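Here the complex is missing one protein chain, while the rest keep their positions.
Showing chain A:
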Amino acid sequence: FSPVGKMFRAVVRLSTSGVRNLARTRPCYSAPLSARCYSHAKVETDEEFDARWVTYFSKPDIDAWELKKGMNTLIGYDLVPEPKILDSALRACRRLNDLASAIRILEAVKDKSGPHKDIYPYLIQELQPTLTELGISTPEDLGMDIL
């Protein structure tokens, strides 16, 4: 039983460096059905994603740029971050003595929820212990959620 595809071998004679063999891999269309050409990359689970971001914001000496970069990237994703990630980010704001950014983060996740009005109250409920501990007022508390 010989495969449909061909193995190509090219012999190239180079003037100074001698002869080399080039072999190309078998093209995918000749592979048996049970071994399709899907990417072999591992898909990150939700837990791994969350853990990675919690770790990112938990860096003890995180600097302002890293906080900005992290938050802007996180908000760029098509998801609303889990409370534990936001908790880590808010604590990072505390380490950076940056209350304004903490409030901004709360505004941003409320906006990320889009039409799903029940997500933000859930997040606030989960974050309430942290908010109380650190003394972060929500935009609603400060009257900043209305024009």
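FYI, a contact is a pair of C-beta atoms (placed from the backbone, for glycine too) under 8 Å apart; a residue touches a chain by one contact, two chains touch by 3 or more; residues count from 1.
Assume contacts and distances are computed from a predicted model.
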The complex's invisible chain, by UniProt name, from "Replication protein A subunit", "Cytochrome c oxidase subunit 4", "IBH1-like N-terminal domain-containing protein" or "phosphoglycolate phosphatase": "Cytochrome c oxidase subunit 4"
Contact partner of the left-out chain, one of A:V54, A:I119 or A:L134: A:L134
Positions on chain A where the hidden chain makes contact: 67-68, 71-72, 75-76, 94, 97-101, 103-105, 107-108, 110-111, 134-137, 139, 141-147
